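One protein chain is absent from this view; the other protein chains keep their places.
Labels run A, B and C following the written order; every chain starts at residue 1.
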Amino acid sequence: MSKVIKGGTIVTADRQWTADVLIEGEKIAEIGENLRGDEVIDAEGAYVIPGGIDPHTHLEMPFMGTTAAETFETGTFAAAAGGTTMLVDFCLPGEDGSLLNAIDAWDRKSKDQICVDISYHMAITGWSEKIFEEMASVVNERGINTFKHFMAYKGALMIEDDEMFASFKRCAELGALPLVHAENGDIVAELQQKYMEMGITGPEGHAYSRPPEVEGEAANRAIMIADAAGTPLYIVHVSCEQAHEAIRRARQKGMRVFGEPLIQHLTLDESEYFNKDWQYAARRVMSPPFRSKEHQDGLWAGLAAGSLQVVATDHAAFTDEQKRMGVDNFGMIPNGTGGLEERMAMLWTQGVETGRLTPEEFVAVTSSNIAKILNIYPMKGGINVGGDADIVVWDPKLGRTISTATAKSILDYNVFEGMEVSASPRYTLSRGDVVWAAGQNSQPQPGRGRFVKRPPAASASKALSKWKSLNTPRKIERDPMNIPAGV
Amino acid sequence: MSKVIKGGTIVTADRQWTADVLIEGEKIAEIGENLRGDEVIDAEGAYVIPGGIDPHTHLEMPFMGTTAAETFETGTFAAAAGGTTMLVDFCLPGEDGSLLNAIDAWDRKSKDQICVDISYHMAITGWSEKIFEEMASVVNERGINTFKHFMAYKGALMIEDDEMFASFKRCAELGALPLVHAENGDIVAELQQKYMEMGITGPEGHAYSRPPEVEGEAANRAIMIADAAGTPLYIVHVSCEQAHEAIRRARQKGMRVFGEPLIQHLTLDESEYFNKDWQYAARRVMSPPFRSKEHQDGLWAGLAAGSLQVVATDHAAFTDEQKRMGVDNFGMIPNGTGGLEERMAMLWTQGVETGRLTPEEFVAVTSSNIAKILNIYPMKGGINVGGDADIVVWDPKLGRTISTATAKSILDYNVFEGMEVSASPRYTLSRGDVVWAAGQNSQPQPGRGRFVKRPPAASASKALSKWKSLNTPRKIERDPMNIPAGV
Amino acid sequence: MSKVIKGGTIVTADRQWTADVLIEGEKIAEIGENLRGDEVIDAEGAYVIPGGIDPHTHLEMPFMGTTAAETFETGTFAAAAGGTTMLVDFCLPGEDGSLLNAIDAWDRKSKDQICVDISYHMAITGWSEKIFEEMASVVNERGINTFKHFMAYKGALMIEDDEMFASFKRCAELGALPLVHAENGDIVAELQQKYMEMGITGPEGHAYSRPPEVEGEAANRAIMIADAAGTPLYIVHVSCEQAHEAIRRARQKGMRVFGEPLIQHLTLDESEYFNKDWQYAARRVMSPPFRSKEHQDGLWAGLAAGSLQVVATDHAAFTDEQKRMGVDNFGMIPNGTGGLEERMAMLWTQGVETGRLTPEEFVAVTSSNIAKILNIYPMKGGINVGGDADIVVWDPKLGRTISTATAKSILDYNVFEGMEVSASPRYTLSRGDVVWAAGQNSQPQPGRGRFVKRPPAASASKALSKWKSLNTPRKIERDPMNIPAGV
Partner (left out) sequence: MSKVIKGGTIVTADRQWTADVLIEGEKIAEIGENLRGDEVIDAEGAYVIPGGIDPHTHLEMPFMGTTAAETFETGTFAAAAGGTTMLVDFCLPGEDGSLLNAIDAWDRKSKDQICVDISYHMAITGWSEKIFEEMASVVNERGINTFKHFMAYKGALMIEDDEMFASFKRCAELGALPLVHAENGDIVAELQQKYMEMGITGPEGHAYSRPPEVEGEAANRAIMIADAAGTPLYIVHVSCEQAHEAIRRARQKGMRVFGEPLIQHLTLDESEYFNKDWQYAARRVMSPPFRSKEHQDGLWAGLAAGSLQVVATDHAAFTDEQKRMGVDNFGMIPNGTGGLEERMAMLWTQGVETGRLTPEEFVAVTSSNIAKILNIYPMKGGINVGGDADIVVWDPKLGRTISTATAKSILDYNVFEGMEVSASPRYTLSRGDVVWAAGQNSQPQPGRGRFVKRPPAASASKALSKWKSLNTPRKIERDPMNIPAGV
């Protein structure tokens, strides 16, 4: 049975035009005027955009002694309700350290629950011969072309510079892309201790112990290591000018570095941690923490300038009760906030409606860019004939007030509570299925989502690899006569 | 009669894939596998890319007391031979100062000659009520949405800051885009005089009198003026880090500034002016002059980073004899070099083959980006159903040595003489017509080219306009009690 | 009769130590322990510092149709009361355009009035053969080694780029130092008109029409011109990061550029212009206007980092009545604020007491640096045997609340009104005379001040001159065989 999305203005990363979209099965079959299908999806007065891709979520993540509350079912349904049709979750190795076993574990959690498509980034939280070997299977068999590295969370996920270098080099060989969480874990740990000793036990201590300089330093370090290893680099949750500046500096030298700000950092600021209500502040605890307005301005400019490419959420939802684990010690507050459901609407409202971003840029940073970086474009991230029909009918008049009460997320609060957004999805389609229709009491369809395999060797990786091989240092040939005997 | 381009790998600004392209009449009718058409164009082993767009040429330009030798016929045919299917020429007002008359004059010169499509940028070389009025007609009736401003060529084309501001403001109102030639004309004139007085009369004096600082200053100034006037800005022939740095700085603040390096500045350096053969050096005289290797590295990095968007040529061809007008005074050497025919192959060879650029980036900077900036995408600059069939079958094995003897340009020398390129067009199609076929003795088809009208209000202009209107300073309302009487 | 300053801690730009200072006549005769003199000046518990030098005042300046209210008598006495023992006033050519006549006119105004020493900067407000000639006399006969250039005040003081280049080149020849007021006068004029047309007639329009970008642009331009002309450059009243950034960029390339923030810009911000009381806001109207807090932070950091060297005041005092000339048009409000009397105490309080500056840096930026730049060190600006006994006994416990009532300035208001300072001069000595003693009802001593001649060719000028002459571009010698005949 075919569907036709009629009467909308298609917006992609490179243009806007009026056309209908014909869907056959899971795929886009035709784009043009006056198309017909078995079913008509009304897009009059609306935009037709690629479904959002959120490349940074932590569903049901075991972390800091608890497990993130958002499930693959609620998370993927909340995503769909917000206009996001794919997410990439972080897969963490378990106690045995095996990457492949971790993927199996993640598959078990996700496969019967997911309402839209997903993929994983694989975390490298240590280094060994086994991990070196498994990385090849992860890439070539499991279809995961990204590896995450934590420079923070000392004593837990954090790895050292030599391990990062080894893993990055392995990524370069495999055509995979390394990701980093950039904060200097050593210094964070020291500052946490310092502020606790000063009696600062509340959520403001979280912000104080993770200042922008600590993030900027780590970003800068990861960039150097990636350059030495000969691989592009993707820096997750870029929250501040210090990290952004490091990225700009690298790019201006021709290094291929990508930066991902979060919708939270674009729209919320550090004053949230100074709220007199502990629970209010604790709900906002995430790493890196929210920053001041000047940092926000920098991030917005970076999205328009192209020095930052992707807007994500780092969706890691912990309930009020979970947050209270850190009531006496901010360091024990589980790190994470929601955003999966609100990302698209918040970015549209504060980005496109203000003129900071063009509609095309909105599409680029919510789906197309990351699809290219992840090497799944144009299957995902575009409105292309032959591509997956992951499409949102985006209604610029369908405003709402963000509220926990109406949100689909499992979470019992919302960091955007009470904020007005001017647009929302009228319909969300995942591979041709309507998974969300505004006002029509849509329900989750767990198990219909699929795992998306991603091939290695994206175009930027190939180009960098060529450049590095042509520009590798050369041995100086010396006449043996000019080399003395040793001692 | 339909044509199908078969067996190639299509490369656009966002991806590569294997597909055939069906052309009906002037348009792309279908893209897919196993397409059939009346005529088959073989693209086996080749890339299928959008025809190049060179947004910066000066054909038959009256300048410095002579007229550029390249005609609209030879120029557009040389373009086609090199894989470029559209160029944008600079239209200069004549003695009467009328913009509309200038367009008429340019039309008379071009219309029977052009072998591929063209458009014009309109130059603003003074300021008056009449020009203010005519600008609206230029945009809305003549389909020209770009206005060029010369900050150099004092006593001739140069305009002052207040004139630039007035024109930029008018551009903002009209949704047009201002362009600048960024060099401080006052200081260039002073330095020209200084070096002449020192007895430096040769072409090296041209380079000395136009140092990078003089360009960087003007770029920086134009950016400030554009920001004050509330318009995006496009800086032509960005040759040096000083100008590039000003662009980066602006973009990092959210200003919408575009930068265009030339293929010459990317691949040739200032040592050319120090050649012991006067004629050799004089042939390379253009403004801005070639720069040192460090500047080149910066420009290449900018193309990959997105801080520079377009590669052009500033094709302004003066013969050896014309160059000799300045034999006693470098300031009298007509400024300009060729490049229209070599741009695509030089950029591919030194960019893609080295890994500096991805194939997608090559397409972006040779056609797609400028098409978007000029607001003619996807009619031009892409491989899209419904778009013009301006297509090049780009053969990465069809190497050649650049040589005046084999070039189609009218010029009697070539600044790239003797350089090897690794790729060339196998076929060039302009709106569905094969205008160039390698090795098949293609001939110019003057008059088949058309003038391309370009509508105002590109997406970036609209977004900036919205931002500026939301962020305009507000009057402080004061109680009359708090305002004293005047004196 | 000798004097000895006893018991204090001497602070210079390079150190602090406890010693007495013996003064004989106008000069420092000895520095050491247990010195004796005819008269003892008690410095117990206090610092002994070089008298402040304010290199930027406009006393009795004819400007914008009126004359600055502060006289040479009240100004120099207020200076002394605040710890400043020398000021440099701007001498403006009159209608005849003669520099020498202007100096005579300034001398007539100042010589019987001044209570402490002064010098002049000579303004270049146009260009002619006569000015070129007179500049040599100004430097070599009148002892003025600095020339001021206004890039703003279009239609009045402003000059064009080619005039600036000519004057800067002349400065280079004479070993004099060019100064600039850096704002793009063309754009200021356009923005003034724009905001007036929008109905923004109040003082906030002054700030809106002179945004930081307009200042940064002009600073950047002046730097380029100075570099081309081969001279160091001094930029007065650097108020914002845009200008500061241009200075840093220049210095990082080895250019010799100095920057002077004002005490007002360091301590007051743009919100002053938004005050609901027109008169309050109008009192703060000066150019450049006050900026936001971020700019202030940058200026403070620059003083510590050495990218900015001098803190001045631009003291130009207009009464409330004079300010009311612009009640209907912010562009008619005479530009200027006071500060001469408060500079030292404000800088100490907000700089040294906060740890932003060391005491040595305080001395450097209030006297020693400018004395070196003006080439009068160590006669002025230090505590050196043989140097002028321009000394302040600076009492770090002598706090006060700034108030018009107690100030010595002629002005009927104070932009620092109500602010607390933690330190004040206990005694101020000018060439050995006590011209101010706290709490002792000191009275002005008009006519005792002298004009200080300043020789050209400061050390930085000489070094730059050497560098430029060694690095000037060289002619390429070509065999006549390799030069064609002309056309």
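The working rule: contacts are C-beta pairs under 8 Å (C-beta built on N, C-alpha and C of every residue); 3 or more make two chains touch, one makes a residue touch a chain.
Predicted model, so just to flag it, every value in this text is computed and none were measured.
Chemist: Quick one: which shown chains sit in contact with the chain that's not drawn?
Modeler: Per the contact definition above, the missing chain touches A, C.
Chemist: Which of A:Y47, A:Y120, A:Y195 or A:Y234 sits in contact with the chain that's absent?
Modeler: The one listed residue touching the chain not shown is A:Y195.
Chemist: Which of C:V40, C:M198 or C:A304 touches the chain that is not shown?
Modeler: C:A304
Chemist: Pick out the residues on subunit C that sit against the missing chain.
Modeler: 13-17, 31-32, 248, 251-254, 256, 297-298, 300-302, 304-307, 352-361, 368, 372, 377-378, 382, 385, 459-460, 462-470
Chemist: If you put the missing chain back, which residues of subunit A would it touch?
Modeler: Missing-chain contacts on subunit A: residues 160-162, 165-166, 184, 186-187, 189-191, 195, 198-200, 202, 204, 208, 211, 213-214, 216-217, 220-221, 224-225, 227-228, 245, 249, 273-279, 281, 320-322, 324-325, 327-328, 473, 475-476, 478-479, 482-487.
Methods note: only the chains that are shown with their structure count from here on.
Chemist: Report the most central chain, judged by the distance from each chain's C-alpha mean to the global C-alpha mean.
Modeler: Per-chain C-alpha centroids ranked by distance to the global centroid put B first.
Chemist: Using the average of all C-alpha atoms in each chain as its centre, how far is it in Å between subunit A and subunit C?
Modeler: 52
Chemist: Could you state the distance in Å from the CA-based centre of subunit B to that of subunit C?
Modeler: Computed from C-alpha means, the inter-chain centre distance equals 46 Å.
Chemist: Just how far, in Å, is the C-alpha centre of subunit B from the one of subunit A?
Modeler: The answer is 37 Å.
Chemist: Got the subunit A residues that touch at least 2 other chains?
Modeler: Residue numbers touching two or more other chains: none in subunit A.
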